[in-house]
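Would you mind keeping the following structure in view while I ask a few things?
Note that this complex is displayed minus one protein chain, with the remaining chains in position.
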Amino acid sequence: MKVARLIWVGTRFRARELMVSRWFLLLCVLQPVIFATIAFYMFKAGGRPGTLLYAALGTGMAGIWSSTLFGSGGALQWNRWQGTLELLVASPPPFLVVLLPLTLATSVTGAYSLFATLFWGRVFFGIPLHFAHGLAFAVAVPAAVFSLGLMGLLMASSFILYRHANALSNLLEYPVWIATGLLFPLSLLPNWVGPVSWLLAPRWGIDAIRHAALGDGAVWFPIGMCAVTGGAYVVLAAAFLRIFERAARANATLALT
Amino acid sequence: MIEAIELRRTYRTTTGILRRRPLEVEAVRGISFDVAEGELFGLLGPNGAGKTTTIKMLITLLLPTAGEARVLGYDVVRDAREVRKRIGYVFGGDRGLYERLSGLDNLKYFAELYGVSGKAQRVRIEEVLELVGLTGREGERVEGYSRGMRQRLHIARGILHDPQVVFLDEPTIGVDPVGARALRSMIAGLVEAGKTVLLTTHYMFEADSLCDRIAVIAGGRIVAEGTPSALKGRVADQTVVEVEVFGIEEHDVTRVRDLRGVTAVSVEERDQAQLLTIRSPRGLELTQDIRASLDGARIGRIVAREPTLEDAYVALVTEGAE
Partner (left out) sequence: MSTNLRVFFVGGLISYRALFNWIRLYIYIPTMLGSPLFQIVFFTYLGRYSHAGNGDAFFIVGNAVQVCGMSCVYGMTMAVANERWFGTLGPLLASPANRLAVFLGRGVPVFANGLIVSAFGFGVGVVLLHFRPPVHSLPALALCVCITTVSCTAFGMVLGSIGLRSKDFFFVANLAYFLMLLFCGVNIPLSVLPGWMSVIGRCLPLTHGIEAARQIAAGGALGDVSGLLWTELGIAAAYAAAGYVFFRALEYASRRSAVLDAF
């Protein structure tokens, strides 16, 4: 199918572009590793050594989120700046199909942060990497990555009209780490956060990955929810893109940097 | 092939820093023209005349505020997707390519976007590289390409999917004369191959040498349309007198303008002097009258000559902008 091929080629194309940039190094390796170190020491200081793997997975997932968040908003901004955004909009395929590979590539390259934090934890902090359900883990990670890529698609499709999307990106990093229980359980937060977290792919992603690794909960339910939220994101993104693309053509904001 | 009917485009922006006032700029004010199959049509005009806005409406990137346009029979607003499949869009300048990737990678990506895939893609990419003269350089990163090479890569990208209609927006801008000449012959080659081409430019000689028909656009309107020779014919019956003056005043210019027989006067600043260009019907001997009117100023050379297409262009454009 042509669409599948376009998505595959586009994702590889954008991923390759991302991986040669120093932002990749910063966002997907250095930031997660440094935050993992902070988390490790905090847990050590508090006397909870058994949860270092928990911290490694959480900070890895945080890295996938950061990469997706900044990469997706950044993808549009980058194309705008390069002067290629117009060309992408002017091309025949529906813009959704053109945009999806760009955001998917950000979460795929983001997956490196999970490996980075696990590797770092193993080598410098001696965290034993025993996964309770290896197979489920191998499914959970791609499921999480894919659903995050789709969430990136939704974000990018709402950013297309708004030139200063980067400011919003700033605002969404920590809140999502908090609201999806990446490094501390949602039970610590006020009750209303729980239902909000149901809408966010990273919550299901970290649940799936953590339960698969630590064996402390159901795995297939969160994996399923990754798929469900992913589907919802695509539907919403398609609607947004229709509106926003038309508005951008009416207001001539595509070419402006 | 291409039809524009009373196209209008208004931009709404804001001015002021503290209290933002809305401002409406009418960039295109009712443009109509037709381009037939296999024609190389030029939109010629100075910067800010509305050429780029017009072309963007035709390639579906901008919605007209009023009016209609059709490309290959498809409406640019309602059937945007159908239009996009069948046209190529090439613009000038440094942007529009993925700098950190190679020329080949850029072409591969756009080939995918335009549905040219698999074996056909490889063949086609080789063909277009050959056509634009970039064979052998496609493996290098675009960031190292010269302006001329980028332009050629742009053209390659624009024709990958073998579109019937190609839109070129100032394709030779900023390119050295030798490179520009090569680009122009490539553009002529596209037409020879049977494509329909719409070209925008502010280089008058480019429009003259390449285009089958030209529309001169100024101030958002078409001020003249026709073949290059027809446009030259508009000024064939005129004489141009060029007077070099030092220190001319506004009332002097007015006096010259008011002389019987003078059709237009324009003033150009040149270092310490000004150049007055006076147009009048052929046969009228106005040199003495002009000298008399410029009594107060110091006069340098006075030359009477045949009008060129440039004079026609300048006349059309300055009148059109008023």
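We just call them A and B in the order they show up, numbering each chain from 1.
By our rule, a residue touches a chain if its C-beta (ideal position, glycine included) is under 8 Å from a C-beta of that chain, and two chains touch if they have at least 3 such contacts.
What you see is a predicted model, and the numbers here were worked out from it, not measured in a lab.
Novice: Among the chains present, which touch the one that was left out?
Specialist: Contacts of the omitted chain with visible chains: A.
Novice: Using the touch definition up top, pick the residue from A:11, A:77 or A:157 that touches the left-out chain.
Specialist: Counting the whole complex, the residue in contact with the absent chain is A:77.
Novice: Taking the full complex into account, find the residue in A:43, A:112 or A:146 that is in contact with the omitted chain.
Specialist: Answering carefully, the residue with contact to the hidden chain is A:43.
Novice: Could I get the residues of chain A that touch the absent chain, sorted low to high?
Specialist: So the residues of chain A touching the missing chain come out as 18, 21-23, 26-27, 30-31, 34-35, 37-39, 41-48, 51, 70, 73-74, 77-78, 81, 163-164, 166-171, 173-175, 177-178, 183-185, 188-189, 257.
Heads up, the rule we're going with is that only the chains that are shown with their structure count from here on.
Novice: Taking each chain's centre as its mean C-alpha position, how far apart are chain A and chain B in Å?
Specialist: That gives a centre separation of 45 Å.
Novice: Sort out for me which residues of chain B touch chain A in the complex.
Specialist: Residue positions touching the partner: 11-12, 56, 59-63, 81, 84-85, 89, 93-101, 105, 108-110, 112-115, 117, 157.
Novice: Under the stated contact criterion, what part of chain A meets chain B in this complex?
Specialist: Contacts found on chain A: 2, 5-6, 9-10, 13, 16-17, 20-21, 82-84, 86-94, 98, 246, 249-252, 254.
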